[in-house]
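Note that this complex is displayed minus one protein chain, with the remaining chains in position.
Take a look at subunit A:
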Amino acid sequence: MRMQKRRDFLKLCNFIYAQSTESWGEFFLGGRRITRMSRSSLITSENDIDIGLELTGDEDDVSTLQEGQERKRHRGRRKAGEREKKKRPRRNREASAAGEAKEEESQAQPQKGKRGRRRRERTEAEEAEGNQRGEEKHAKIKSGKAEKTRKNVRNEKTQKKDQEEEEEEEEEEEAGSRNSKRKKRRASAKEEEKEEVESKHKVKEQTQEVKEKKKKKKKKHKKVETSSEQDTSEEEDKDEADNEEIGVRPESLTPEELEKLKEAVDERKKLIQGLRGKPWPMKKKLVTLRESQEFVEKYEGALGKGKGRKLYAYKVMMNKKWMKFQRDFENFKTACIPWEMKIKEIESHFGSSVASYFLFLRWMYGINMILFGLTFGLVMVPEALMGRPYGSIPRKTVPRAEEASAMDFAVLWDFGGYAQYSVLFYGYYNNQRAIGWLKFRMPLSYFLVGVGTVAYSYMVVIRTMARNANDSGVGDDNSFNFSWKMFTSWDYLIGNPETADNKFASITTSFKEAILEEQESRKDDNIHLTRFLRVLANFLVLCCLAGSGYLIYFVVRRSQKFALDGLDTHSWWERNEVNMVMSLLGMFCPMLFDVISTLENYHPRVALQWQLGRIFALFLGNLYTFIIALMDEINLKREEEKIVKFNITMWEASLYNGTVSENSTALPITIQPADVPRGPCWETMVGQEFVRLIISDTMTTYITLLIGDFLRAVLVRFLNYCWCWDLEAGFPSYSEFDVSGNVLGLIFNQGMIWMGAFYAPCLPALNVLRLHVSMYLQCWAVMCCNVPQERVFKASGSNNFYMAMLLVILFLSTLPAIYTIVTIPPSFDCGPFSGKKRMFDVIQETLESDFPAWFSKVFSYASNPGLVLPFMLLMVLAIYYLQSTSKSYKEANVELKKKLQTQNEENKKKNKRAALKAQMDLEEAKKATSHGDGPEHQKNNNASLKDQEVDWEDNQGNGPRLYRGRNERNPSALRIKECHLPATNAPVPRSHHHGSHGAPGYLPGLPLQSEPRMYRVPSMQRH
């Protein structure tokens, strides 16, 4: 029986070796044959012993297979090189842990388990040894058997070995000591556990096993390390011994050891934290986690003593809780993002470009929410709650003349009447310095909110732009055009077959388009004609722009005349002419541009950008004409104001005279505030204009949406049954969603908000409402009556383009607002700044009266040109410096890229030369041995060379230190390769020969002969 077991055990080892061989060397036929053979023998032998063993054998089989796969997978992975080194010891652990698990399992069935255990333990040990062998193979790869055959290359070889040692040592240092120490500890833990359950005999066996393992480990150390490194290895061994002791008695610790332990624990914790970011299968992660947690739990307590321990535990617990809270909070935050599902749905139907519009819309909504919060919370609500109530003073009362019609819907719709004399507009606010029991500084707040709105918008836009720029990488956006299309175009969220079909189609078109583009960029046709056509097109567009500008100017001037005449005498059209004309121009001019742009024959993407640019110019032109016309009106109002002011002094004087002349007993005359004459208040007028503009713009957008998209879709859908041609595929068809047009509309709308928000605090609120409605309306419209675009553009590329436009618009829209604030004196009888010379005087006033004297003094010093100018100079210099550094970084990047490429080419050349030489040597060797396995070796050779390259890559990825270190050595390494490759190869045919021919008679009892083969074959593969 004993003998039988022994033989089985040997068979098992053979089997495991063979397994690993199989995975290492696929084209090594002999190995495979042996594997098969041994497997069959194994199974038969096991069958007549017991089932439990077979189970173990099978599972071992699994794990080895998995390992083999893993290695195979990892082989080519350059970056993974180092990681793998770390992994290997862990694999050992895993294997042993698996064995442990099995042991526990088998405890339940003690009868078989007893017998099976011993064998399993051996298997486990063998497996561990197998792994170690693998490492040894690794170590011997380059030196291999050359040692025996060639003594003249000794020196070089030792150098080589050093190199290997470095690798090995890294591994050892990182994991080895800890690893073995852990094993010990685990083993001891196990012992304790077992003592309760099982007999001592087994325990002994266990310890023996562990010791055996340990010995092997050390043996490996020694094998790897040369005499020069002997002392370090001894040190390490000592270390292990130390750690072992720590493991046994955690109480008697010196501070050093404590420190070490702490480090180990911290490292473990780090490991646990980083575990989820590791691409391992769950089983492995689970095992590692359990081990690490066990370790941490066991030794965490040892770190603190008495009270300290409690505190430490508390801290650890709090840390855990905090992490959990953070995680939950993140989840909560993502759950709070509105319209996520809606946008996802659209995305899965229409692709990312349409979704990008909605994302932009949502982003805009967010910004407007904040602007709205600012104006609403700091201006409108305080004034409504704490300011004087409606009707208390003239500016808060509807004048007597308008009272009759103040509640009419037409007037309210025009934001006249009661709407005009409310918190919605500038004129309503009082110039009282502090209001209510809070002593709220209303004028100051009003001013600061106005400034803050603009400042916040700038900040957000610029920050977003910077983030986008960061995301899109440094510099050129198009460098990975094709690869991105290839690797990232599939949206894994798509779960609808129809959408998937659409996506297939769109990806195909995008591929084709990209290819076409590539081809087109190389060819050129009649350049004169296209040039002429392009000039013509631009001329036409300029004409359009000029025409629309003039039209708006004309209309605005005419409307002023109408306004002077009084609104009642004119029709609805005449009253709303300006807004209507602007909206109509905004609607039809883009279409015109689209027609014109067909003349130009640009590539679609370029054409799109031209189109966007033109629409942008149109909108901007319109807006500025509007503003200029408004400026004229402001000047007119100010003239009027002067007259009114004069009249009022006259009126007051007369009133005063009248009261004096009349009875003195009369109470101070109570004049109804509605009767008091007042100025025209140009600020409210400006605000009203903007509000009207926004309203009409919104209405046009919605109506075009309903008519242009919905009605068209309905007509096409239902008239198609009774029409002479196919409406769906033919002329009208369904409309596409015009992303760029919509984005532009949104941007200009926002520009108007920024421009008018100072004079009409209600504008952000209105905009929030508008965006909210259009979110739902457009989502609905897109889903129900639009078809996906034929040419789909990548949204992300144009994202910053939109942002840049937004920034330009922001700048251009704040310009007139700031101009009016700074240069035009406020109206004398309305608004929070009435009575001041300029609006920003409110700052000075606050400084003087609300702050201590020294503060205003400091402030005045700081605002001294002598200080401000140098400061600005400094800022300019800083900008210049940053820009130049960023430029130099870019250059360095390009340079590095070039360097990498040349180095790669060089390396490749070298490899080629090496391969040639190796091949020649091989030929010679083949002649010498005259065995017919030539091509296979060549293949092996090539593979090894390729792997050499891989290795080099590894170091590239590993950072500068390794990079330099290895690169210098690389040539010599290669040379050695050349020298000893034939040497490693030469014996192979022999053993292989032996293996293949001696297979039928090959007995598992002869491991010695098989071992060299085992080493060599993987070594060919591995390096």
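Rule of thumb we're sticking to: a residue touches a chain if its C-beta (ideal position, glycine included) is under 8 Å from a C-beta of that chain, and two chains touch if they have at least 3 such contacts; residues count from 1.
In this section, contacts and distances are computed from a predicted model.
The protein name that UniProt records for the chain not on display, among "NTF2 domain-containing protein", "Calcium and integrin binding 1 (calmyrin)", "SWR1-complex protein 4-like isoform X4" or "Very-long-chain enoyl-CoA reductase", is "Calcium and integrin binding 1 (calmyrin)".
When you scan A:Phe409, A:Phe487 or A:Trp854 for touch with the missing chain, the hit is A:Phe487.
Touching the missing chain, out of A:Lys285, A:Arg638 or A:Arg712, is residue A:Lys285.
Only one residue in the set A:Tyr312, A:Trp339, A:Phe511 or A:Phe562 touches the chain that does not appear here, and it is A:Phe511.
If you put the missing chain back, the residues of subunit A touching it would be 61-62, 65-66, 72-80, 272, 275-279, 281-283, 285-286, 289-290, 327-328, 330-331, 334, 352, 468, 471-473, 479-484, 486-497, 499-501, 504-505, 507-508, 511-512, 514-515, 518, 796, 799, 897, 900-901, 904-905, 908, 949, 953, 957.
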